[in-house]
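Take this structure first; my questions come after.
Yeah, one chain of the complex is gone here, protein chain that is, but the others are all in their spots.
The first chain written gets the first letter, and so on, giving A, B and C; residue counts start at 1 in each chain.
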Amino acid sequence: MHHDFNPVHYHRTLGPHDPVLHIQPGDSIATTTVDARGFDMHREQITPRGNPQTGPFFVDGAEPGDMLVLQIDKVEPNRRYGFCGSAVAAHILEPDHVGERPEAPLAEWDVDVEQGTATLLGPASKLGNLTIPLSPMLGCFGVAARGGQAISTATSAEHGGNMDYRGFVAGTTVYFPVFEPGALFFLGDGHAAQGDGEIVGSGIEISMDVEFRLDLVKDKPIGWPRGENDEWIFTAGNARPLDQATQHATSEMIRWLEQDYGLDPLGAHLLMAQCVRYDLGNFFDPAYTMICKISKEVLSGISG
Amino acid sequence: MHHDFNPVHYHRTLGPHDPVLHIQPGDSIATTTVDARGFDMHREQITPRGNPQTGPFFVDGAEPGDMLVLQIDKVEPNRRYGFCGSAVAAHILEPDHVGERPEAPLAEWDVDVEQGTATLLGPASKLGNLTIPLSPMLGCFGVAARGGQAISTATSAEHGGNMDYRGFVAGTTVYFPVFEPGALFFLGDGHAAQGDGEIVGSGIEISMDVEFRLDLVKDKPIGWPRGENDEWIFTAGNARPLDQATQHATSEMIRWLEQDYGLDPLGAHLLMAQCVRYDLGNFFDPAYTMICKISKEVLSGISG
Amino acid sequence: MHHDFNPVHYHRTLGPHDPVLHIQPGDSIATTTVDARGFDMHREQITPRGNPQTGPFFVDGAEPGDMLVLQIDKVEPNRRYGFCGSAVAAHILEPDHVGERPEAPLAEWDVDVEQGTATLLGPASKLGNLTIPLSPMLGCFGVAARGGQAISTATSAEHGGNMDYRGFVAGTTVYFPVFEPGALFFLGDGHAAQGDGEIVGSGIEISMDVEFRLDLVKDKPIGWPRGENDEWIFTAGNARPLDQATQHATSEMIRWLEQDYGLDPLGAHLLMAQCVRYDLGNFFDPAYTMICKISKEVLSGISG
Partner (left out) sequence: MHHDFNPVHYHRTLGPHDPVLHIQPGDSIATTTVDARGFDMHREQITPRGNPQTGPFFVDGAEPGDMLVLQIDKVEPNRRYGFCGSAVAAHILEPDHVGERPEAPLAEWDVDVEQGTATLLGPASKLGNLTIPLSPMLGCFGVAARGGQAISTATSAEHGGNMDYRGFVAGTTVYFPVFEPGALFFLGDGHAAQGDGEIVGSGIEISMDVEFRLDLVKDKPIGWPRGENDEWIFTAGNARPLDQATQHATSEMIRWLEQDYGLDPLGAHLLMAQCVRYDLGNFFDPAYTMICKISKEVLSGISG
């Protein structure tokens, strides 16, 4: 079944909030998200800033211990105005380099969906009006947090949240552990494009039209968000520091290979040894996100 | 001028050792490297283990404050036998996952340069005889360390060393700060292939035939190794933890963009914001290596 | 005014929950806490495990931007049975040392308030029946978290929470930022004694009789919990990794010295330079706690 959902209020924590819609596993939803500061497609602020989330959507039958399956079908900017931070965050620079950060207002971008480009409008710099390709993605989305918590949309953990990974584009499937009845799925914080690490604290922030499907795998506990696209399977570790985020992503990938790809521990470790890839999801938020990937081409070569 | 150099002894520290050859800036050298355990192309151990280095090569005219330019022209396995570790290192896993590491001997690979493949020979696992493409690279190379130190080939720092980044393949140019007269360039620790992070503590370790050129830029102090290939310019930050390695790589890239690409601080930060990419070089050695990249395509779009 | 409060339910998140009691600034409260697993003075489990909290107490007039003042007057075990973990946590050991952790059930202690001692009852080890002095403290206490969040009692942040610092004994004053109307103060997780770092994941866990007073300083925003006792003033930084926890504690102390002790930045930094002390609060929980201290004797010597 398909649902067109028009949000009327938003959340800034991912927790056991009242659902806005009950759906069946397999249902699809078309909805919208406001930008990170609460501005909609008309550039009107309709809710306070801080990655306001559309949702939560209650998936009938979802129980703790299940796995929620999210198929992202469409993430498309629904206005032309985007903005981003102008300086790399202090904690991402050498401590003695912090004093040389530029002071500047937010940068503004013209986002042209038809051309598939974003063009820098200002502030004025030696960079001029740089034009880059669009790659629209969701920065913050996930399920209600573990243990009855309500966790800020500024950060992320096992339940997803503000992972700010540029790989969460249309065509991606994402898997989440379920901690609350109904899973309670939230989404928001769209970026028209984003570099690795979200090192200025934002992508090109913009409001979005989004379409997605939610499905369920019963009795399938997983530790951390997982995902896949045409080329890769991947896991997301969300923690500080990067070392720990990488530990979670790596261990979760090994568990996945052992559970679902027929590998023994030795086979899983040997496969990782020479074939693993990592992407730096975000290095800005309270929890960083490291992505651990194995290519489907490599997986197809497993003869065991 | 071209030199064919046949090494007769090796070093396990990068320091102010007696040079094996004096060359002029621009000269090319063809030589060989033994594998990480000191075995040569005949699988004979000719020197103790620990990333033994060929060199050092003294570049006439190189002085502290200059920049050494290394053009890697050829890195080619000169035997068929390669080996790698069998288990992801304990510190790369969640601490409570450490107990589930497999115990196994080194894995053995058949390296076929003509086919461009490496095939896993054992130990036996559910992975079977996985075949992967070759991508031969140098794991440990660089110049004599800062401040008169002699630094182990197990680790890396501003002078390069054991960076274990899979991007150091033929066709890559690498730039190093010079700390000692003559720069004193060393190389070794070839890998037939390697995953991101070198997470089992090794790539597919093998002896190599190597060809390279060394050149000099006078009075060009840089902070960390830099490099480029057809697609990317990149910097390498070598430190623990990953957070700090990433800080060094990021700050060095900003300095480079400001010094050599005509950008003001604001332009450099805005360019990084949406266009930066990171590769996880190594997450195993005493110093980790994080790579910060900007694509040449993006750089060509700078209108300032 | 004094209140005797008998809890009937408990919370495992610090968030905007319904208050159990409204009090005036300056009021005192006598109440009880269950142990970390929800067992009371009779060793009956009356609520699920996970540092269940007594409260929250609503302080009339408290508003975001105020500072809550907690005077801990009494923390006294109200039963003899205590328990603690038996093995240092995996992440606190060298990764290659993790495999040598002992496997053992919880350790049991006889807690004798009159004698002021705790005696190890088992499991049997070469340590025998070690007797150590009591030093009863609160492990987890604080106010409702920032931004409308409900944060697990497993962890800590600006609002306090599971800081597990052995210095939080009777006779200590603790200051918290206020994030919600009424501040909403919670407390629980008493330890009869605890080493630095809470490195086995617990102190000697026990139920407590507690007496405390709550007061208010209006319009006094602070960044992190602060405290004092007869000898020291101190700040608590709660974050991962230890480096970041130490940054927060250090910066908060500098701000305090500048705001309330008449020091300019140079004076504050010079004082810290040779006189600062740090205690490792906890190195176990999701957020670690580092304590930064300056002695009152040193402060009394400031002539400026």
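The rule is simple: a residue touches a chain if its C-beta (ideal position, glycine included) is under 8 Å from a C-beta of that chain, and two chains touch if they have at least 3 such contacts.
From a predicted model like this one, the values you see are computed outputs, not experimental measurements.
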item	value
Touch with the omitted chain, as defined above, among A:P48, A:P95 or A:G262	A:P95
Listed residues C:L21, C:I46 or C:I92, member touching the removed chain	C:I92
Per the touch definition above, residue among B:S86, B:S152 or B:T289 touching the missing chain	B:S152
For chain A, the residues touching the chain missing from this view	89-91, 93, 95-96, 98-99, 241
Chain B residues that touch the omitted chain in the full complex	12-13, 15, 50, 146-152, 154, 239-241, 243-244
Touch list for chain C against the chain that is not drawn	84-88, 91-95, 97, 100-102, 104, 107, 118, 120, 123, 125-132, 193-197, 199-200, 202-204, 241-243, 246-248, 250-251, 254, 262-280, 283, 298, 301-304
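Rule of thumb we're sticking to: only the chains that are shown with their structure count from here on.
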item	value
Chain closest to the middle, measuring from C-alpha centroids that were averaged per chain	A
Chain of greatest Cα-centre distance to chain B	C
Between chain C and chain A, distance of the C-alpha-averaged centres to the nearest whole Å	34
Separation of mean Cα positions, chain B and chain A [Å, integer]	32
Rounded Å distance, chain B centre to chain C centre (Cα mean)	47
Residues of chain B touching at least two other chains	91, 93, 95, 241
